[in-house]
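Each remark here refers to the structure printed beneath this line.
Apart from one protein chain that is not included, each protein chain of the complex appears where it belongs.
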């Protein structure tokens, strides 16, 4: 069963991994996005994730179902965290499994790329010695102008 | 530090994952190869992995170091299991981490593709109602004929 | 008779306008563009919002020519940066 969630709780990679897998599957891919200590040459001390939560949940579910259609199985789980995260904490975890490896790699990559394109989530980087800054992002498809 | 091993012990994915990661890294990819219950339409009951162990260890180390060069970090671990495996057991685990995600996906994929091309390991499928069969494989580059 | 919609502001837009949400009265038949013009016409701090922002109407991304109905939720969406 496809699983997706937006949560303020810390993400446990093992429990995400345990949501996928089947005796039919020969491949599992787990992707973790993690808060790193640098960006554009600046030293980062932490990250605050904000979300339009009422919209982020259905958009993440939609992305997960699109990826499952590519994957060919329902064995896909994605969890995105929001709130204040320290360096090294997991911001997003994506687990998928499938009979063959190509589909798992592809679906995993699809989920993270689509999250970056259209999940209504924002992040604010905090630095040692300058004010916090909202990270430059992407205008989602289907908005930001008039219908073509 | 790049880690590689060929082992008869069961593989614990979490412990492989824990070998990678750094405050500099924003992405981690874990790939698991798993024994599945079917192949070419046949029902599989288990798999026996044989290795030319004295050669498989250095070849796996070589693959791991090549992948780390692509990755741009030394944060890569790969463990391949040999012996008799049941359905659902992990045959290979590959964990990598890097500042950005593209490099981790690429290195992970590189390791599994190279393993399939040139690691001196063979597998014998066991079935419910017919004799075990060695799985068709690949002739490694650099052998199987005369020098070009 | 007017049309009341609920405007939401997130992240950098919330910082710009200093609030996360507000009710806005529009004329019947108004579109997202009309809402943007109404807000920007109020001057500071609303005139710092972009003239062609990304928006979601009732939690679905929409273009500026999207017509609005009473009680619609119109979110101003800064460029997204999840993951």
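Observations
Chains here go by letter, A, B and C, matching the order in which they are written, and residues are numbered from 1 within each.
Basically, contacts are C-beta pairs under 8 Å (C-beta built on N, C-alpha and C of every residue); 3 or more make two chains touch, one makes a residue touch a chain.
Owing to the predicted nature of the structure, the values given are computational and were not obtained by experimental measurement.
Partners of the chain left out, restricted to shown chains and counted across the full complex, are B. Panel shows chain B; residues 33, 49-52, 54-56, 58, 80, 91-92, 112, 115-124, 134-147 of it touch the chain omitted from the view.
Here, only the chains that are shown with their structure count from here on.
When chain centres are set by their Cα atoms, the one at the greatest distance from chain C is B. Note: centroid distance chain A to chain B, computed from Cα atoms, is 26 Å. Separation between the centroids of chain A and chain C, computed from CA atoms only, is 26 Å. Each chain gets a centre from the mean of its Cα atoms; for chain B and chain C, those two points are 51 Å apart.
The multi-chain contact residues of chain A, meaning those touching 2 or more other chains, are 33, 112.
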